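One structure is given below, represented as structure tokens, and several questions about it will come after.
Yeah, one chain of the complex is gone here, protein chain that is, but the others are all in their spots.
The block that comes next holds chain A.
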Amino acid sequence: MFGKPSRTGRAFQYLALAGYLIFLGFPLVWLLSTAFKPPRELVQLHPTLIPSNPTLQNFVQAFTEQELGRAALNSLQVSLASAVLTVLVAMPASYALARFRSKLGTVALGWVLLSQLFPFVLLIIPIFLVLRQVGLANTHAGLVLIYVVWALPFALWMLQGFVRNIPRELEEAASVDGATRTQVLRRVVFPLLAPGLVATALFSFISAWNEFFFALVLIKTPELATLPVALARFVGIEGTARLGPLAAGSLLATLPSLIFFAFMQRRLSSGSLAGAVKG
């Protein structure tokens, strides 16, 4: 894009790239290495980058002794429920936002931007009070509710973009061919929207899976804690005394988002709509 850079220019570029790779990559390598190190190597005076006797012991310990296993199940439950609910609630609204002109739509989209501005402290106290009033303060249901509402603005915004990418002509063609409104929605819109629905679900899943602040404040019973809260508590209690299980637990907490990110990238780049309408 910048034409042919000189030889020294190229060398400089590779040097910079190497710097980035080290900065971005080494902390990750260190986490991996710590997770697979046996206790003896963790307390070595001069730790090595590659464990000499890699072991799975830390993973076993993290998930049996530290109750991280239960926390992971809690997280899975909450995140899945949030993802499904978000999609179900956002689907009709996003269709309406994309296809009909409505002041409400503009207002809703404005709220997406506005809600970013406000720090969570302002929200969390009243939310906490509301949830306590209806008996949902220390429950997964309450947490799911918050996650859905929290993911909704962005989910709506994202999903209505997907709806808009479905050419209107396709819907019109189907109704000219005699399809009813419901049929158009079910046979034409829904299948084409599938990637968008998947993306929305993933977004909602990840934001619930990674979320920390609401879970920290709303869930008081340790048995109900989600994985981020349990991990943070682990740091607090054990300090840095038991690095192995801590690293192992952290690694496993990252896996779902990583898998989902990889999955999403592939799905989103499929470009299956490119040839539906001639330009």
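We adopt the following convention: a residue touches a chain if its C-beta (ideal position, glycine included) is under 8 Å from a C-beta of that chain, and two chains touch if they have at least 3 such contacts; residues count from 1.
Assume contacts and distances are computed from a predicted model.
Colleague: Out of "C-type cytochrome", "2Fe-2S iron-sulfur cluster binding domain-containing protein", "Nitrite/sulfite reductase" or "Sugar ABC transporter permease", flag the one the UniProt entry gives for the chain missing from this complex.
Modeller: This omitted chain is identified in its UniProt record as "Sugar ABC transporter permease".
Colleague: Where does chain A touch the missing chain, residue by residue?
Modeller: Against the missing chain, chain A presents residues 1-3, 5, 9, 13-14, 16-17, 20-21, 23-28, 30-31, 34, 42-44, 46-47, 49, 88-90, 92-93, 95-102, 104-106, 108, 111, 115-127, 130, 145-146, 148-150, 152-153, 156, 164, 168, 206, 209-210, 212-213, 216-217, 227-229, 231-232, 235, 240, 243, 246-247, 250, 253-254, 257-258, 260-261.
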